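A single protein chain has been omitted from the complex, and every remaining protein chain is retained in its original position.
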Amino acid sequence: MNVLNFVQAFFSDGAHWHGYDGIPTRFLEHVRYAALALAIAAAIGLPVGLLTGHTGRGGNAIAFVANAARALPSFGLLVLAVLLIGFGLLPVMIPLVVLAVPPILVTTYEAVRTVDPAPVDAARGMGMRESRILFRVEVPVALPLILSGLRSAAIQIVSTATIAAYVSLGGLGRYIIDGLYQRNYEKVVGGATLVALLALVTLALFWAVGRLAVSPGVRRR
Amino acid sequence: MTLTAKSSRSRTRLHGATAVALAAAAALLTGCSSGDTSDNPLDGGKAEAGTVVVGSNNFAESTLLADIYGEALRAKGLKVSYKHNIGSRETTYGLMKNGSVTVLPEYNGSLLAYLDAKAEQTSADAVNEAVKAKLDKQLTLLESSPAEDKDSVSVNAATAKKYGLTAESTLADLKEAAPELVIGGSPEFQTRQQGLKGLESVYGLKFKNFKALDAGGPLTQAALAQNEVQAADVFTTDPAIVKEKFVVLKDPENLFGFANVTPLVRKDGLPQEGVEALNAVSAKLDTKTLLDLDAQVQLEKKDPLDVAKAWLKSAGLG
Partner (left out) sequence: MNGFFDIPSDLQHSWAGLIGLHLREALLPVAAGLLLALPLALLCNRFRWLYPPVLGVTTMLYAVPSLAFFVVLIDYTGQTELTVMIPLALYSLVVLVPAIADGVRSVPDETLSAATAMGFGPVRRYLQVQLPIAAPAIIAGLRVATASSISLVSVGALIGNQGALGNLLAAAQKYDRPELAANAVVTTAVLAILCDAALVALRRALTPWMPRSGRERTAAPREELLTKGAAR
C-alpha cells in the first residue's frame, strides 16, 4: 500500500473534479473559511497589538490573553459552539479566530515594541504626531515580524479549518472525514495532500507579500 | 437454525472437546479447582483469552444494543469488554474480521446491502441466509430480533407541506422535488447503496446537494428540524420523528430492505452459552421495546448501560 498511489488515484478520478463535492468547490470553500477567519483575527489582533506595542503598555495582559486562548482546544470549541449555536459559519469561526488571534496579537505587540527607539525618538523630535510615528516609522520597521505572525496564524487556520467538516460544513476536511467513515483512503490522503498544498500556497503568498510590502532597507537587515 | 450456523456449532463442539481435555490437563497440573467460566477456552483464544469484545458503531442505539448484548453475556458469567463508538460499518466490519471485536449489533438488511449492493431483499430469513453466504468465513449472524430500525428518507414538515407529501407518499413521489432539495445523512450515506447511490438507481432521485451530518443523531435531527436540509436519512426508531413531525417516505422498492437487529459474531469468539444468551435477547426484543429504550436514552438522557441493565432484568435475562 503506497500513499502516492492513493494520491494519484484521487486526483485522476474525474468524479473528484466537479459538482458540490468536487475539488474546486471544496478548495474554494476551504479558502473562504480560512480567509474569513484570518480577516476577523487580524481585525482584532492587529489594532490591539499595534496600540499596545506603540505605548508599550499592556504586555502582561496580552501574554495572559494569548496563553489563555492557546489553552482552549479548537476541536472542543467547535463542538461546543455547534451544540450551543447551531448550524452555520459562526460556530466554525469561533475556534479558528481564537486560534489565530494569539500569534497575530503577540507578534505585532513584540514587533512594534522592539523597534529601535532611536528613529522613533528622532521622529518624535521632528514633531510627528503619534499616529504618524506608528504608521510611518514603527510599522514599516516591524512589518516583517508582523507578517510572520499573520503567516503563522494563516497556516494554522488552513490546517485547522479541516475540522469544520465534522459539523457538516464543507472545505477540504470533507474528504478526510468522509474518507474516514467511508473507509476510503484515497479521499483521506487526497484531502490531506490538498490541505498541505494550500498551506504551501499560503506560505508562498506571504513570501510574495513580504517581497512587495517590506521596504528594501528593512529587508536587508 | 441455518446450515452455516449448524456447521459452525459442530465445529465449536469439536473445539470444545479439545478444550475440555486441555482444561482438565491444566487443572491437574496446577491443582486448581476454580470453575471460572470466563476462562472458558471455547472462545478459541483470540485476543485476550476468554474475553468477549462487544463493539458498537457511533450512534446512540448501537451503544445501547451493545450494552444489552454485553450485559446479557455477563449475566451468563462470560468475561466481557466493550469497544464503543468505533465508527461506521465500513470500519467495524474490518475489526470483526481481524478479531479485535467479537460481537457487534447489526441490522441484517443493511449489512447485506454493504456486502452485496445488488442483493434483493424479499424476506428477513432470506436476507439472513444471503448475509451468511456473503460474510467472511470467520463471522456469522445469530438469530434476528423482530425489532426493526431502518434507514429512511424523511422530510421535514415544511417540505412535506410544500410538495404535498403525506405519510402515504413514497420515495418515487419525491422525484420532481428532489433537484430542489438538500438531503442530509452520515458521510457514509453518500457512497452506500442504501444511500444516495440506491436512491438514484432505484428511484431516480437526484438531489441538489448532499450535506454530511451524523448517523441519525442529534445533528441530523437538528438539521432537518431547522430546514438546513429538507430531507435526511432518519432511523425509523428515532424519537424525533414524532416530536418534530417528520414525514417518513414509503419505500415500495424495498431499497432500505430489512433492518432487524441481529448480533454479528465471530464463530470462534463466543461460547455456546453466549450464543444462547444473545438469541434469547433477540427473541424478546421487538420494535416497540426498542423505541421505548431509545427514547429513554435519547429523550430522557438516561445512561444506555443503565437502560440496558434495567430492560434485561425486566425481561428475565439479566
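For clarity, chains are labelled A and B in written order, and residue numbers in each chain start from 1.
Assume a residue touches a chain if its C-beta (ideal position, glycine included) is under 8 Å from a C-beta of that chain, and two chains touch if they have at least 3 such contacts.
Just so we're clear, the structure is a prediction, and the values are computed from it rather than from any experiment.
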Which displayed chains the unshown chain touches: A, B
Where the unshown chain meets subunit A, residue by residue: 1, 3, 59-60, 63, 67-68, 70-77, 79-80, 82-84, 95, 99, 102-103, 106-107, 110-111, 114, 145, 148-149, 151-153, 155-156, 159-160, 162-163, 166, 173, 176-177, 179-180, 185, 188-189, 191-192, 195-196, 199-200
Interface with the unshown chain - residue positions in subunit B: 56, 58-60, 63, 66-67, 82-87, 91, 95, 100, 214, 217-219, 297-298, 301-306
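Note that in this section only the chains that are shown with their structure count from here on.
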Partner subunit B, residues of subunit A touching it in the complex: 20-21, 82, 86-87, 165, 167-168, 174, 177-178, 180-184
Interface residues, subunit B side, partner subunit A - complex: 87-88, 90-91, 94, 184, 186-188, 190-191, 209-213, 219, 222-223, 226, 228
